[in-house]
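The structure under discussion is supplied below as structure tokens; questions concerning it will follow.
Just one protein chain is left out here, and the rest sit where they should.
Presenting chain A:
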């Protein structure tokens, strides 16, 4: 269906080709997954299929890409529109009209289909994607998962033979991601559509793929094969594969179900070990093993924050009620009196936030103690970002109270507040105004009243090898996050908040982020992260707070909360349930 013949793409400003010597044939009716670290040209390769590369982006394409016999060199994107449907990373940038039904019809209108055909296909697509109730809704009022489904639906209506998707699930909560993926699978199975998708979160998609294309390093030729074969050699792989490697399972399991079938002996071996000890101790214990280079710079600058931390990290066990009580909904977010013993950095008490008629938060209680990492989870629109924004004073509480370091955030002047709390927003670019990294750092030092050079030291520690004159725009997603983190840390806030930090990060960037955050937590920083990434939460968080409809529905140690939840359990927990293992390193440690 799609044939790449010796394809190389060189962008105008680049010296080296972004992708080189791609020689592939993608058969009809397959779901093909494109994997690889950031910056290897996944999006470029996807762009060549719909003709946007090079017709729209510029650059030179050597070789030939044919889709169903049509050469993309001679066919512009609009002439491939009836054949290829493309959905980019940001669904909002995809929409041309303002209501769901019009959006679904837009592509067909451009192709000039007969009104009766359009009407029928819109109805079919509404049913196929479960959008029938949203048909008259303005797109701006939809949630992220709904928008992603509308975006997919809008390219489905012209009945393309090929569907190209760039990170379709990275912005979605686990449940919404499942929705989108099951739709894709249905298309492949029922309609014979060829689907080509790139995704960082392999744990979500790899079990659905028929074939996997691996782009190992920039400029290297891609390797294509069955998921099992590729996962054996791939530098990026989901936890289930890592566990398979660890346990020596062959063939390699790709889904939790496969792995569970083989996990009997592993579970027996692990039963001798106490799963709880590593859960409470691991995040803290492991930080010591990290090379000093990654933490040294940050550590040197955080004497004050470190000094605030108690000598012992407050263990999860002595701060929270017994597990049985923890699981009941209403009682568990009421902190026991012992919680008051430890110094708290931030508290929210009976916090309520209203936006118009919508109650974004209702009666939320949360206490953050030094050295503690909390993962805020919940579906899109559950109030996670609102809660974080309340802690930095961007949103004024409607009822209840918030204190951070003894101050009320929304009444504290921003200049003083950044020494108490720092937030890295969902889009780190929002924090960056200057033209160069050096200028950003100087400005950050001034803003925080820090000694000149302290921000630059942090940047060097978090982002080794970034030049002073680099434009923040030219940094990769992960580098930009690190820069924003360094800027926020310049004020040495004891409380650090991160909103959806792993969106668009590959496994390597994520591992670096985990390292940095663990080091910060070890120094006594309290960290609260709002995330959909269950694997990240499992690796980092001591405590998980689940929000639903603006209320706290679960609050407790990660293992307790996460293991029992089908949506928020990491893969290792699902495989080894009912034991409380969360991550592959934990299992590895226990086995060695």
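Odds and ends about this structure:
By definition in this document, a residue touches a chain if its C-beta (ideal position, glycine included) is under 8 Å from a C-beta of that chain, and two chains touch if they have at least 3 such contacts; residues count from 1.
In the analysis below, contacts and distances are computed from a predicted model.
Selecting from "Aldehyde dehydrogenase family protein", "Oxidoreductase", "Cobalt ABC transporter permease" or "Heme exporter protein D", the unshown chain of this assembly corresponds to "Cobalt ABC transporter permease" (UniProt protein name). Residue in contact with the omitted chain (choice from A:3, A:73, A:135 or A:273): A:135. Between the chain not shown and the residues A:165, A:418 or A:528, the one that touches is A:418. Of the listed positions A:71, A:274 or A:430, the one in contact with the omitted chain in the full complex is A:430. As for the chain not pictured, it touches chain A at residues 50-52, 55-56, 76-82, 84, 86, 88, 90, 93-99, 101-102, 105-115, 118-119, 122-123, 132-133, 135-136, 138, 140-141, 154-155, 158, 357-358, 389, 392-394, 413-415, 417-418, 422-423, 425, 429-433, 443-444, 447-448, 487-488, 491.
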